[in-house]
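Provided herewith is a single structure, encoded as structure tokens, for subsequent inquiry.
Only one protein chain is missing; all other protein chains are in place.
Chain IDs A, B and C follow the sequence of writing; residue 1 opens each chain.
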Amino acid sequence: MKARIHVTLKQGILDPQGKAIEHALDSLGFKSAANVRVGKYMEVDVNEQDKAKAEAEVKQMCEKLLANTIIEEYRYELG
Amino acid sequence: MKARIHVTLKQGILDPQGKAIEHALDSLGFKSAANVRVGKYMEVDVNEQDKAKAEAEVKQMCEKLLANTIIEEYRYELG
Amino acid sequence: MNTPAVMITKDLIAQHNLTDDEYKKIVEILGREPNLTELGMFSVMWSEHCSYKSSRVHLKKLPTTGPRVVQGPGENAGVVDIGDGLCVVFKMESHNHPSFIEPYQGAATGVGGILRDVFTMGARPIALLDSLRFGGLDTPKNRHLMKGVVAGIAGYGNCMGVPTVGGEIVFNDIYSLNPLVNVFCLGIAKKDKIFLGTAAGVGNPVIYFGSKTGRDGIHGATMASDSFDDESEQKRPTVQVGDPFQEKLLLEACLELMAGDLLVGIQDMGAAGLTSSSCEMASRAGNGMELDLTHVPRREPGMTPYELMLSESQERMLMVAKAGKEDACIAICRKWDLDVAVVGTVTGDGILRVKDQGKVVAEIPAKSLADDGPRYERPYQPPEYQDMLTNLNYDLLPDVKDANAALLSLLESPTIASKRWVYQQYDHMVRTNTMVRPGSDAAVVRIKGTNKAVAMTVDCNSRYCMLHPYEGARIAVAEAARNLACSGAEPIGLTDCLNFGNPERPEIMWQFVLAVEGIKDACEGLAVPVVSGNVSFYNETNGLSIYPTPMLGMVGLIEQADQTMTQWFKQDGDEIILLGATREDLGGSEYLKIIHAREQGSPPLLNMDAEKALHECVLALVRGGLVQSAHDCSDGGLTVTLAESCFSGQDQKLGAVVRLAQGRIRKDAVLFGESQSRVVLSAKPSHRQAILDQANSLGVPAEVIGSVTGARLTISLGDVTMVDVPVATLHDRWALSIERTLNQE
Partner (left out) sequence: MNIGVVVFPGSNCDHDCRHVFQDVLGQDVTMVWHKETSLTGLDGVILPGGFSYGDYLRTGAIARFSPVMKAVKQFAAGGGMVLGICNGFQILLEAGLLPGAMLRNKSLHFICKDIFVRVENAATPFTSGCKPGQVLKIPIAHADGSYYTDPVTLAGLQANAQAMFRYCDQDGRVTPEANPNGSLDNIAGIRNAAGNVLGMMPHPERCAESVLGNEDGRLILASMVEGLKKTKRVETVV
């Protein structure tokens, strides 16, 4: 099964990278672009047939390693 | 409209970050995890009602700035 | 004043870490109850972190003046004259609590904060040093903390283009739940272009610039004044995120603003953000200030005055411009893509008056906030167990049998092992001044446009301080100065970062008071003024405190940059000379910890006159071009010092044959004891006599103990060969130890 994981900064946490990209898009003339937020995207193959088990596993991975839950939040899809 | 953009390394290009995460997952005991790939995930608000126009705009952003097509590929959803 | 919308309850007061008496004093000052915004402002300004309420009475004892001192403690950083119309501006600061919660951002924003302290004074930062304490690397948590902290320092410092040229790290489980992250920064400024944080000149405009204000780190200052407990998790949302790119722009903008004749005063928004910068600047000038929050650039909608005044968003500054120069200031900020807004004016009534949307939301005498905080003479007394720590019966400990194995274990212990894994992640060469990179006793950077160089070191043996806070602190000062002497530098100033547990406990306060006295006496003895510093209390968790860790950052001047010395042997055939006397000093040594698992005994004796004579001697020899290397003896004693002299040079590894007399003291004390006031030199044989004569004339014991030769380190005691190992083996153990440990997962 493949897990697709998104890790993004929590609301309210400064996103310097997003800010810089927004500024760059603006000076490139993309005036309609706003509120850029940057996060991470990860794909992990999970060798586990049982969906519930796989899900529990992925959640654990996120909590323990993939996301820094102090400033980031995560979501994932399995399939 | 919100654009959700994924930028990932092209197949065949070594992803040391993915490798490192895979290794870390393994030593944390997640034996079932394999083939980790890491990419970027960006959200951009596009102030444009016309979906086709917005789409053209986002594609432009990716080509020009958000992805380096020598090493990366991108995909996006609008909604 | 409109009536407070929120009732100030007992709970609310307690949540703001204010005592009943402190609250009473606030009511007295205001002549009424505070509103919530005012309560918040008092609580941050009167926190331990900002008000120094437990430490002030003791810090006053430190010597802070000297012929070179331009600015002592009390400003954003200390300033010392180095001649040629130039000054060095330096300070050290802790970011311990935030780094435990989020190691990367905590350490990164620590670097950001200390950089701002230095460049607000008009100085361009040219060097950083970091001083770190972690628990043992055998737990994933400690490894995670270390990796995160190092990456955070690297991430911020490298991006800023300020080299991290040195530092130190010690590992001890006592720091597992309270790691220390102290960062030192030094900048260079023209003597006639030093800027102070003052809001002089009634009517002058107050200008905000830098990043926008968000809800970051609200209550950061009170958090740094609070012990951790199991509920600390809930304090997490206060984490601040740093943006080094923004800070780089801020730095360049500041220096450009200062180059023009535009400013009256300037201060960064550090802990307690807009509150501290505004009230401190006003108070220093004896003035007041009126702020209108309506104009403050914001990152998020709906922020309250309370949040705006207390936010600790990073990379922000407050300046007071000369009237009429607003537009010029704004233009420079815009050039550097910074947010900028006139947010207030200097007033003559001494009141910090804060308005939002036309309404007054806070009205407090600036001086009361900034300077009239509580001051405590907290009771102190030694802990009951103190004697148990120092009374160690050495007869119970067998003397060393396998000195080779002991040496290898010491070299491998992470406290002694090479810190290459760390400093390779730091850009330590940007700005092209770094003459001596990390890896020698002190870092040395040249000062462009002069023949001079400055040397810098950070030092503190906290185990000694735990065993005897007074002696430990004296030794820390002496060791720092010794590291400078070995590099060819004369000390010109000191900054400190005093990391301790909870000062409300008498035994912690005892450690603090004794340590301050030790620093004072040692600084007086060596004639080194303390020009800046920082206190970090409450480094304890569930009642378990760190070792007292009075970290010292010392700066030395090298008048002729080409008279700079490094610690490693240079040439086969050179003779090795030991300066200073070896005693039976095993107490508190790294040897006792690693080999006998004891952190006990009395720290080594330090005779300040002997120490002073040693520095004079080493400096004379280095300046006279008589020596090829100089390395002080510290952790691991003479044998580790010799080993480091053999292999720490980047380009070549050299062996040595050393013969020591078998005196009346224990073998392990000769080999690994940490007697103070000793330096290992290497020199051409033709300079031997001149060196011995010089030492003799200053009363410094000196002895030729061997020569640089071959590819092994061989040390004999009397007729017995104690150590005999290939230098390559020693180097391998030492160089890769930390890397191996960190890569194990």
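The criterion applied here is as follows: contacts are C-beta pairs under 8 Å (C-beta built on N, C-alpha and C of every residue); 3 or more make two chains touch, one makes a residue touch a chain.
Predicted model only: the values in this text are computed from it and were never measured.
Colleague: Given the contact rule set out at the top, which of the displayed chains would the hidden chain touch in the full complex?
Modeller: When the entire complex is considered, the left-out chain reaches A, B, C.
Colleague: From the list C:N158, C:N483 or C:N534, pick the residue that touches the absent chain.
Modeller: That would be C:N158, which touches the missing chain.
Colleague: Please identify which residue in C:E102, C:D243, C:D585 or C:E674 touches the non-displayed chain.
Modeller: Only one of C:E102, C:D243, C:D585 or C:E674 touches the chain omitted from view, namely C:D243.
Colleague: Identify the residues of chain A touching the omitted chain, counting contacts across the whole complex.
Modeller: 16-17, 20-21, 24, 27-28, 38
Colleague: What residue numbers in chain B mark contact with the hidden partner chain?
Modeller: 13-14, 16-17, 20, 40, 65-66, 68, 70-71
Colleague: Contact with the hidden chain only, please: which chain C residues?
Modeller: With respect to the unshown chain, the touching residues of chain C are 151, 154-155, 158-161, 243-246, 248-249, 336-337, 423-432, 434-435, 446, 448, 561-562, 650.
Going forward, only the chains that are shown with their structure count from here on.
Colleague: CA centre of chain B versus CA centre of chain C: separation in Å?
Modeller: 41
Colleague: Let me have the rounded angstrom distance from the C-alpha centre of chain A over to the C-alpha centre of chain C, please.
Modeller: Distance between chain centres, rounded to whole Å: 36 Å.
Colleague: Taking the mean of the CA coordinates per chain, how far is chain A from chain B in Å?
Modeller: Averaging C-alpha atoms per chain gives centres 10 Å apart.
Colleague: For chain A, which residues count as touching chain B in their complex?
Modeller: Contact set of chain A toward chain B: 6-8, 18, 21, 24-25, 28, 30, 32-48, 54, 57, 60-61, 64-66.
Colleague: Spell out the residues on chain A that touch chain C in their complex, using ranges where they run on.
Modeller: So the residues of chain A in touch with chain C come to 12-16, 19-20, 23, 68, 70-71.
Colleague: Which part of chain C faces chain A closely enough to touch in the complex?
Modeller: On the chain C side, the touching residues are 101-102, 104-105, 211, 214-216, 236-237, 239-243, 245-246, 299-300, 313-314, 337.
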